[in-house]
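Below is a slice of the complex: some chains, not all, each in place.
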Amino acid sequence: MSAAQFSKREIERVLEVAKQMEPFARKEKTSDLLKGKVLATLFFEPSTRTRFSFETAMLRLGGKVISNYMMMETSSVKKRETLQDTGRVVSAFVDVIAMRHPVAGSVAELAQGATVPVLNAGDGPADHPTQGLLDLFTIHKEFGHFGGLTYGLVGDLKNSRVVHAQCELLKHFGPTGFKPAFICVAPRGLELPAMIKKELKEMGCSIRETDNLEKVIGELDVLSNTRIQEERFATKKEFEKFRGAYSISQKLMKKAKKKMVLIDPLPRVDGQLKTEVDSDPRAKYFEQVTNGVAVRMALMALVLGTHEA
Amino acid sequence: MSAAQFSKREIERVLEVAKQMEPFARKEKTSDLLKGKVLATLFFEPSTRTRFSFETAMLRLGGKVISNYMMMETSSVKKRETLQDTGRVVSAFVDVIAMRHPVAGSVAELAQGATVPVLNAGDGPADHPTQGLLDLFTIHKEFGHFGGLTYGLVGDLKNSRVVHAQCELLKHFGPTGFKPAFICVAPRGLELPAMIKKELKEMGCSIRETDNLEKVIGELDVLSNTRIQEERFATKKEFEKFRGAYSISQKLMKKAKKKMVLIDPLPRVDGQLKTEVDSDPRAKYFEQVTNGVAVRMALMALVLGTHEA
């Protein structure tokens, strides 16, 4: 449902199972683990990438999919059925639901009516837990742990649900002796919300804030980049103030650590993340796509009980 | 194609096979009965519920699905190919077609060109035979028979294709000694069409008409509720005259028989069917969703010849 709901133990369990799922996600092996199971993807907002990831995960584990990815324009919604009713009805058809919605809290609303597990594929600016988990999986594959690392969060830290999900998950890995440090890099006005900073601190993480990426990039073990999205601003003018605030280029990457991990949820649209960086071995954003399939395989296997939670 | 086309024997056969399909529809068992078969869902009007029901039925019997649920906006239609041509072409791809269309007669038109079986998933205000069959299945599961029951049809009896389909099917169960009685409850102006009343009478069913549900609910074995749909009226003002004419509440249910069956095609949007009634054991509308999958499994198995008709 939400990144905040995961305990440390649960996160570790997801990453453990995701690791086992990798050969299937990487198309190296086929699996019939979820044979006979059906997933419904209910997308009230388009997101081909996230939908394909869930559907691929189910299909490559031997399951099947029914899908509505244009739900806004379709009947039950036009007739304004409650999301609870939709949840209850769709539960009669399938074994698990993946849902995306532009309004925060919508997934929880549908889950209230549902009698099968519901996975949050992003709801509004609030949350995007599976993206957060795949980010952690990508980091964990590189370092084997989370503690003691320095995380650079770069971009629109105010509005990015991806960053918020990362924080909600990473905060658990604070108190293990090695306290992770966050360096928040955002233009003035797009800083990380105070509530999330408070939570991180309470869990023993240290936080530094700056608007200058160049000065701090050399300290980072992880650079989590998120673009500044036009749709999060009320007016185009408001957006233009921040456009181009950061640019991840080859030149900048030269100042980074040799083992740094560069993650980004994609898509990229505005040149903040240069294509010249794609071939840099530290750039993991395309590998993240495959990691996302592995994580969603793990989540479905866990909620469907084929693996103990 | 149409509810009117079913003989009594055929209805009984569908219900018999649907009964065998229940364990698969209820996700208790998996089946490979339709392995190798492909269903096309062609929806010229959105209906997630009905489409998901057909697709789930095919997938859970081991078959596969190709789908176009936004046909109005898509190519062959833009180019105004005839439905006969569409039927013939799609027949080359699949083994069975489920089609929904806003215009009455469209499904028959496509079926004319088709060389594979075509199932009517609703065409215009005219017909919705699979919904009618699943309603009968729900009733039959409860009582084991149809004769001698008193049916209360409640709501917009003039425009509801669901009610019309129910009548077309139930009329056959009149002459078996126990004549079913219909009590038609509709606001003035939304009464059951004269032609359907005539048919029911000719088959030996008795009919009573009233606009007062409270007075008659105590006599009913089946309460078939259908909402008064805004889209069936020319103007919003016209609709407002009838809005809220009936309300199925806990208070009202207290006056009903203990073994009454309350069915409704869903979605509910206007409070005619109160959520407080959901937990009443007589409320069968969510169970109907699963029954719908079983009935569509039965229909596909029958038309594809894996069960004798």
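Here the chain labels run A and B in written order, and each chain numbers its own residues starting at 1.
Keep in mind that, in the parts below, a contact is a pair of C-beta atoms (placed from the backbone, for glycine too) under 8 Å apart; a residue touches a chain by one contact, two chains touch by 3 or more.
Everything quoted here is computed from the prediction, not taken from an experiment.
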Copy count of the single sequence across the entire complex, 2 present: 3
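To be clear about the criterion, only the chains that are shown with their structure count from here on.
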On C-alpha atoms alone, could you tell me the rotation angle mapping chain A onto chain B? Nearest 5 degrees is fine. 120
Roughly how far is chain A from chain B, centre to centre by C-alpha average, rounded to an integer in Å? 41
Touch list for chain A against partner chain B, complex: 35-36, 38, 40, 64, 66, 68, 70-71, 73-76, 78-81, 85, 88-90, 92-95
Sort out for me which residues of chain B touch chain A in the complex. 27, 30, 45-49, 51-53, 55-56, 59-60, 65, 69-70, 229, 266-269, 286, 289-290, 293
